[in-house]
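A protein chain is absent from this complex, but the other protein chains hold their places.
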Amino acid sequence: MAYLDLTALQKSFGANQVVKSFDLGVAKGEFVSLLGPSGCGKTTVLRMVAGFETPTVGAIKIDGQDVTHLRPNQRNIGMVFQAYALFPNLTVAQNVGFGLKIAGVSAAETAARVADMLALIGLPDMGARYPFQLSGGQQQRVALARALAPRPRVLLLDEPLSALDAKIRVSLRAEIRDIQRKLGITTIFVTHDQEEALSMSDRVVVMNGGRAEQVGAPFEIYNHPKTRFVAQFVGTLNTLDAIVIDPAGGEVTVQGQPLRLPQPIAALRGATVGLALRPEVVHLEADTAQISRGDFALPARIAAVQFLGAVIRVKAETAAGEISLDLFNRPDAPPPPLGAEVALRFRGQDVIVLA
Amino acid sequence: MAYLDLTALQKSFGANQVVKSFDLGVAKGEFVSLLGPSGCGKTTVLRMVAGFETPTVGAIKIDGQDVTHLRPNQRNIGMVFQAYALFPNLTVAQNVGFGLKIAGVSAAETAARVADMLALIGLPDMGARYPFQLSGGQQQRVALARALAPRPRVLLLDEPLSALDAKIRVSLRAEIRDIQRKLGITTIFVTHDQEEALSMSDRVVVMNGGRAEQVGAPFEIYNHPKTRFVAQFVGTLNTLDAIVIDPAGGEVTVQGQPLRLPQPIAALRGATVGLALRPEVVHLEADTAQISRGDFALPARIAAVQFLGAVIRVKAETAAGEISLDLFNRPDAPPPPLGAEVALRFRGQDVIVLA
Amino acid sequence: MKRILSWAAIAVGVVYFFLPLVGMLEFSLKMRRGEYSLDAYRSVMGDPQFQATFGYSVLMACLTIVFGVLVVVPTVFWVRLKLPRLRPFMEFITLLPLVIPPIVIVFGYIRLFNTSSWLPLTGSALGTDFLLMCGYAVLALPYMYRAVDTGLAAIDLRTLTEAAQSLGAGWITVLARVILPNVLVAVLSGAFLTFAIVIGEYVFAALLDRPAFGPYLVWAGGNKAYEPAALAVMTFALTWACMMLIQLATKFSKHTRMPH
Partner (left out) sequence: MKRILSWAAIAVGVVYFFLPLVGMLEFSLKMRRGEYSLDAYRSVMGDPQFQATFGYSVLMACLTIVFGVLVVVPTVFWVRLKLPRLRPFMEFITLLPLVIPPIVIVFGYIRLFNTSSWLPLTGSALGTDFLLMCGYAVLALPYMYRAVDTGLAAIDLRTLTEAAQSLGAGWITVLARVILPNVLVAVLSGAFLTFAIVIGEYVFAALLDRPAFGPYLVWAGGNKAYEPAALAVMTFALTWACMMLIQLATKFSKHTRMPH
């Protein structure tokens, strides 16, 4: 049995059913993200775990204890909010020690624990400051320390990075994950940003319309999406139409060229199926003469080049539609010019067959 | 002579010199970005071009005409603000037609031009709506149409994407660039986001402390930064110490291994120089036996793996410090596990020597 | 349980306000013995003194509004756009009329502009009227200022001004086409509030001895039986109408209604 156990959770606000039968088991020390568009119910699930909402149906258990109907202040759960929510009238140290003081921990012990926590978040000398004297990133780290100080059983993170600047967002991701690993605390992280979910989590729950569409490791979710929604919501996707030649053998043709997929296809011979390609599995050959026989290669024309720094995103027009592909920047080779005639190469095993 | 010509611009607010001798020539139809951290003076330069600030010293010429002391409403310049700044009491069509009405254009002509503009920004049916009925991305597109409607000589964009969500920000980048290309309008774009500057611009001006540190095409700026500031502000950077063996021949050693750089080094034999490496030029070899003699390869241990989707960012510990590198996701090869012993390979021609 | 309690609290509040009014309404209808009638209202409306004082107060209210708008709107616009450091000072100044008792203000006026002073305003009816209007403008200043200031705070004044300028607009166009339409509602709500305050004001008018509606109300209260109740109900209806107009003006401006 999992450490944190959500069983058949449902939640309705009036006639609006926001969460529809949601199940999830989180192992002790695991970092699980709830990922989905706004309105998918991810925040409501988190708030039910925190106790701010009561499930219409279902049960929440932590370490075997049923907490479904406990009040938020009886659950021993740490929570970090998007809006930091530091108490503006208290210093950083008082904020971090707030939960301990309420729990009746002695002053000396509180001081020691607060010092530990401030060291953990890398702000050891900020204890005497007030929240308004800190940057957004520092405030959010203090909020994390405050949530962790009373040694909660579960840590809940409600889009904690959304209010921050891009650069700080990225660096804080790694920091939060490091701290979570160090303390081994069971964590649920809610986000609408797929990069955050993929980069931080042990497992990702992709949610849509109040349900979990897929639960899995980031690599799994990204490379083997189970539904069309997951494939399209997570990452960029190119789609191509293919005609099935041999369903059992995984043989199809794209624009008349044969392509062999590694697995059988659940469609009839002659049917059209959708193939999806991630931008990083498509390779660009500037010299079309280089393509050896037997390779699958689509002729294409460069339509747009976006130099993003490390990655160059190229859009190429083919007879099968526009295809985006990602190249790494190479200092000795500038990106191809607009309008250049090239060939796009990809392998059957890199293709996702859309259901 | 350039179409838009900024000569020896300076601007002080009291004792604070915000812009220190800034020169820039922008060709007709060119898209130039001013990129820099906050306080670098980029916005002040833009506001001087718009006429909201008067230069303390220097001249601004548009198409040969000196506009340095013209008022903003006499310059025929289009501007888009971070905060959209649509007139809330006017409909979308009235907003777009505002500049034409002031210029005394006839109602029929205004209506036609407004319709053209709304078609250009992809909101042909939104003319009767009020700004508050639009999403942020739509509002910013209307602001762009409004700025373009009176056919300005120069378009100024003041961090127009900063207030938007990540996904819309990325899609609007391409859209703005497309529209700019279609109309061939001379454009200055101010941003603190290096990805925006690199992906949208013909040329990027990297600013720091009121000066232009480097002016060049994105590929140039990223791969051949002229100063340490540019190298560090644009993109992610790994730094390594190297000992110079043969300055003229470009030979150095890193951790005792020889490495040949393609160009001579401006340092004495035996001196220590800083080398910089972009994360995408470092290659990871999981099988250390695969490395052939003569290749430069640092032994390393995987310290962190961030799965970002298309790109996997790996941090590896070496004797020379931590090195970040970027790999493309490969569906058939999961990222290396934490703690794995690997080798990092890179070539002398991919190294940036820091001044 | 908590829900019920809070609703009960609100009910108490409503009763606290409305019970006096209902009581007064009921009483005002009882002039004719044994049945409800509008006799008290008829008697009030027919009173030439009512007509004179009410007309006088309405006129004073309108003058005060015009004076207030002309002073407040440009000042607030300019301070917000060009002298933002002066805003705390403005806030302070405009809070003064709330805390200085009107009695003190009017005493100051009388002392300063009496018949033996360098500007003997209280010597003539017209001068006193002018003084009264100035006093009313001071009384109304906190509300007018706050209304206009809130209105201007709701729009991004600087950026809208710059956007209009970059589109070729001069100062007059900026004010007329961009700023005014967006604060009109705020100005209107300040104006209605001013109207309501001036109509019911007593201390200024009484101490300056002008024939305004407030002193008439008090006089009637001391000398008549049913008419004061009718007057109170009418005044209430009028101020209520002002409130409704404020609400309506806010609703009417559909472009300022923000989603969520």
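Here are a few things to note about the model shown:
In order of appearance the chains are A, B and C, and numbering begins at 1 in each one.
We take it that a residue touches a chain if its C-beta (ideal position, glycine included) is under 8 Å from a C-beta of that chain, and two chains touch if they have at least 3 such contacts.
Because the structure is predicted, anything quoted here is derived from the model rather than measured.
Shown chains touched by the undisplayed chain in the intact complex: A, C. Within the complete assembly, C:100 is the residue of C:66, C:100, C:153 or C:176 that touches the hidden chain.
Per the touch definition above, the residue from A:11, A:42, A:113 or A:146 contacting the chain not shown is A:146. Screening C:44, C:73 or C:138 for touch with the missing chain picks out C:138.
If you put the hidden chain back, the residue from A:77, A:144 or A:265 that touches it is A:77. Although one chain is not displayed, its contacts with subunit A can still be listed: residues 50-52, 71-79, 81, 83, 85-90, 98-99, 102-103, 130-133, 143, 146-147, 150, 156.
Those residues of subunit C that touch the chain absent from the view are 2-3, 6, 9-10, 13-14, 16-17, 19-21, 23-24, 27, 75, 78-79, 82-83, 86, 92-93, 95-96, 98-105, 107-109, 111-112, 134, 138, 143, 192-193, 196-197, 199-203, 207, 214, 217-218, 221, 228-229, 232, 235-236, 239-240, 242-243, 246-247.
Note that only the chains that are shown with their structure count from here on.
Comparing the centres of all chains, each the average of its CA atoms, the largest separation from subunit A belongs to C. Look at where the CA atoms of subunit B average out and do the same for subunit C: the two points lie 54 Å apart. The geometric centre of subunit A is 26 Å away from that of subunit B, both derived from CA atoms.
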